[in-house]
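The complex is shown incomplete by one protein chain, all other protein chains being positioned as in the whole.
Think of it as A, B and C in the order they're written, each chain with its own count starting at 1.
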Amino acid sequence: MSVNSFGRLLRVTTWGESHGPAIGAVVDGCPPGIALAEDDIQPWLDKRRPGASRFTSQRREADAVRILSGTFEGRTTGTPISLVIDNSDARPKDYDAVAAAYRPGHADYAYDAKYGLRDWRGGGRSSARETAMRVAAGAIARLIIPGVAIRGYVVELGGDAIDRAAFDNAAIDANPFFCPDPAAAARWEERIDAARKDASSLGAIVECVATGMPAGWGAPVYGKLDADLAGAMVSINAAKGVEIGDGFTAARLGGAENADAMRSGSDGAPAFLSNHAGGIAGGIATGQPVVVRVAFKPTSSIPTPLPTIGRDGGETEIATKGRHDPCVGIRGVPVVEAMMALVLADHYLLDRAQCGERT
Amino acid sequence: MSVNSFGRLLRVTTWGESHGPAIGAVVDGCPPGIALAEDDIQPWLDKRRPGASRFTSQRREADAVRILSGTFEGRTTGTPISLVIDNSDARPKDYDAVAAAYRPGHADYAYDAKYGLRDWRGGGRSSARETAMRVAAGAIARLIIPGVAIRGYVVELGGDAIDRAAFDNAAIDANPFFCPDPAAAARWEERIDAARKDASSLGAIVECVATGMPAGWGAPVYGKLDADLAGAMVSINAAKGVEIGDGFTAARLGGAENADAMRSGSDGAPAFLSNHAGGIAGGIATGQPVVVRVAFKPTSSIPTPLPTIGRDGGETEIATKGRHDPCVGIRGVPVVEAMMALVLADHYLLDRAQCGERT
Amino acid sequence: MSVNSFGRLLRVTTWGESHGPAIGAVVDGCPPGIALAEDDIQPWLDKRRPGASRFTSQRREADAVRILSGTFEGRTTGTPISLVIDNSDARPKDYDAVAAAYRPGHADYAYDAKYGLRDWRGGGRSSARETAMRVAAGAIARLIIPGVAIRGYVVELGGDAIDRAAFDNAAIDANPFFCPDPAAAARWEERIDAARKDASSLGAIVECVATGMPAGWGAPVYGKLDADLAGAMVSINAAKGVEIGDGFTAARLGGAENADAMRSGSDGAPAFLSNHAGGIAGGIATGQPVVVRVAFKPTSSIPTPLPTIGRDGGETEIATKGRHDPCVGIRGVPVVEAMMALVLADHYLLDRAQCGERT
Partner (left out) sequence: MSVNSFGRLLRVTTWGESHGPAIGAVVDGCPPGIALAEDDIQPWLDKRRPGASRFTSQRREADAVRILSGTFEGRTTGTPISLVIDNSDARPKDYDAVAAAYRPGHADYAYDAKYGLRDWRGGGRSSARETAMRVAAGAIARLIIPGVAIRGYVVELGGDAIDRAAFDNAAIDANPFFCPDPAAAARWEERIDAARKDASSLGAIVECVATGMPAGWGAPVYGKLDADLAGAMVSINAAKGVEIGDGFTAARLGGAENADAMRSGSDGAPAFLSNHAGGIAGGIATGQPVVVRVAFKPTSSIPTPLPTIGRDGGETEIATKGRHDPCVGIRGVPVVEAMMALVLADHYLLDRAQCGERT
């Protein structure tokens, strides 16, 4: 029931504020006997780490994760895995203005309205810094479902979409935008530079695909695999929308067009002729690739002064200082991947509980 | 943890199959002392009931709800409320073909892959008939948060969107499509007739707005109000996407444009100059209207024969008989409203638990 | 989170009041493909049914259970199983006095204090009638773990304990007290008759043993098998205490005496030299029989007038009419068995989720 926890059987609880001493996560429910060390987690954190290129926040965090429990002699023991990352480059001084007034587009006002007080240093608990722990936990989730490959990338940035015909898997890690279309990546570089010059920011759409899925994971009717994915994705900072398979486009198709017809497959499993459904029917995986898209709003922290009010209710203006991403959607990619991994690993365990091991 | 349950403190568990003897729900966690009788629930069920117009399924169900527990002398007692609706117009014979082969676009194959057997009569548990219990439970949720008004309507049908300038609240209940734009409603009538003539079906986009929201409901970071709404909406049959506030459009805005600037309001609460965020920041309500949109795919049950396989793996074709909605999105409106009501009432209780009663 | 639900993966939600139209349960999470019909449940209900002998309540309930969902062609489908029993012999008139004043030893005052109103007819939700649904759900749980045998019996009634040396399994069902010691059963008959003559009632201690347990079920540290058993047992009406293995007696043993020493067993599993632990160590099953004892207080509903207060706070006396068990512990036996079955089946699924199927 903890609102700072995620998952049903693979249960992740995160804690920590942007400028507190550390952030952390407890991962409970991991199967025993899995080889796990910091080295299995760190590469995924490095993908999300700020300061990796000039297109992300210049906050310098090593984001070095430590495992404090739940492993013994290099293997998971089945007990809770405690993960901690120290906050080494906190600069609460950057946030003096935030203490006095609410930043539009941020959670400042909402936290104050709810709790009557807030840790205003860098957004406190509402900071995207929390997503580092999602990535760390997601790295463990991947190890639970080694047969499933999860890949995320940006398909649209600032309204400029990739050319699907130019999709190149190899390109994704070859540019700072996780962009599968090299031409689009080149255009995005200019767009982001322009946005920064304008003291503005950009939104993005991230797509994530899981392949190697067994049919059968998921569940009716409130624990649907797609429902859990949707909740997981919208729980990410700055996410404002989510699609499964064709998503909103499906609402514009005819029934015959949208149905994924089936033929006999060579391996006993059906050969689907299309994948409008994004690999999920009735909340249950069909064995096709699971496809999710997430809309990220533009970064709310921008240097442009905006009309706002102070804690005292008086009108003022605020421009966000500090070191911020011009487009949070970019670093959203490893976070989306992590949430996908967490949901899938969780449903693997849930399915194994009710239906036994699939062969 | 039950996958057939929904909510944290206001906990709804539904049961039943499309062509079994009955469907039902248990609503636990309702505050005591609320006036409740069948008459408080039935009008919402009547909005969702099949056969209400020629644009919905012609299955004839009275959908008369009975309350079997949880009330005494017309008031809720705080104990579980059991709701039951008998299935009176079941015609399992319509589904003989479904027993032998999987309907593309349906959950038939996925259920079989997961469970190794399935109740093929009308889709069994995966039927949209289950949503009647969501609507019934949602009616109770509304009574828990009487200050909040929840209104859903169709904003796009078969790719044809309403004209926002022509938005007329009074029109919504004056046509069989819950359409706020009378001109669009007229066009949709033709579209649906055409789709039916083509043995096809149409998708739709439903929007739902909650007004009268107090700031403060919701929670970081996995129990976010918008995350719970997204999960709730995508758990509805045929839903393939969800947006909060501007949703995917927000991904195309600049940071200054997207931020909802604030001014001093007359009543102590801030006066927001826009509502791109859809009333939620950092997972917590700001007090602005909460805005959600849900994409419904076209009905999968269509008379057009489609390539498929049988339970034996052999290739065949299937055309769905039975009585089906040409556009499930229409009857999705009361379901979306119900899920919104359930999520909001649940977060009201959750907020009251942690932060006390708001005045 | 529903307080009227029980279990983690095998999730039971019960509803209904003693003198409402019906009582029911929804069992979610049951594995698919298990043969299940009313006949698999009814025999266990018959053991608990009132009116079976002159030593139990004379309320005449057929307690005929109906399955309304979750099975198809005689097998479980993996979807929620809805169970309903109609209340056929309700006599709310017996409870007029209860409407006006609180019965000492009952939940009358506590419900009123909590909810501000209560269904006073036969105790409403607080009636032991609810336990019929536990027994029904427990019957399903047994089918999930067919290798485990669960047997309960009364070891003490009104302070008169059985002679362990005379323990005879065959005797348990041969007397109306589930008593494994025929001589004790004969004495208890007189005791109960005497208590009834005195307008009084008696308490009892029920023991329950599960054999055929695989080592490994259970979990640290809050989901311990024994912790879940303790919570389950104390949730039964009139239960006031619970012991695992030697229980309170263990507190009087020395460390060497209490430790269950191990020798090499013939089958690879250890041969324990004793079972003081009751089959559980560190919250995890050792493979030895799981042993639990539950203390039931004497029936609170007695004809002896007792000092009490009315809803208005005024002092009065109340004597409980109606048809009541002189010793609720007797009919507690099938309920204790059911709760044991539910906890064990739940932990079987939980263990399978995390650690895979045990062979």
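By our rule, a contact is a pair of C-beta atoms (placed from the backbone, for glycine too) under 8 Å apart; a residue touches a chain by one contact, two chains touch by 3 or more.
All of these numbers come straight from a predicted model, not from anything done at the bench.
For the chain missing from the display, the contacting residue among A:16, A:105, A:255 or A:326 is A:16, taking the whole complex into account. The residue from C:54, C:91 or C:114 that touches the chain not shown here is C:114. Of the residues in chain B, those that touch the hidden partner chain are 1, 9, 29-32, 78-79, 220, 349-350, 352-357. Listed for chain C, the residues touching the missing chain in the whole complex are 1-6, 8, 14, 102-107, 109-111, 113-116, 125-126, 130, 156, 158-159, 195, 198-205, 215-224, 226-235, 237, 240-248, 250-264, 268, 270, 273, 276-278, 280-287, 295-302, 304, 306-309, 313-315, 329, 350-351, 355.
Where chain A meets the chain that is not shown, the touching residues are 1-5, 8-9, 11, 13-17, 20-24, 26, 28-29, 32-33, 68-70, 72-73, 75, 77-82, 114-119, 124-125.
Everything that follows uses one rule, which is that only the chains that are shown with their structure count from here on.
Rounded to whole angstrom, the centroid-to-centroid distance between chain B and chain C, based on C-alpha atoms, equals 39 Å. The centroid of the Cα atoms in chain A and the matching centroid in chain C are 45 Å apart. Chain geometry summary: the mean Cα position of chain A and that of chain B are 26 Å apart. Among the residues of chain B, those in touch with two or more other chains are 1-5, 8, 14, 114-116, 125.
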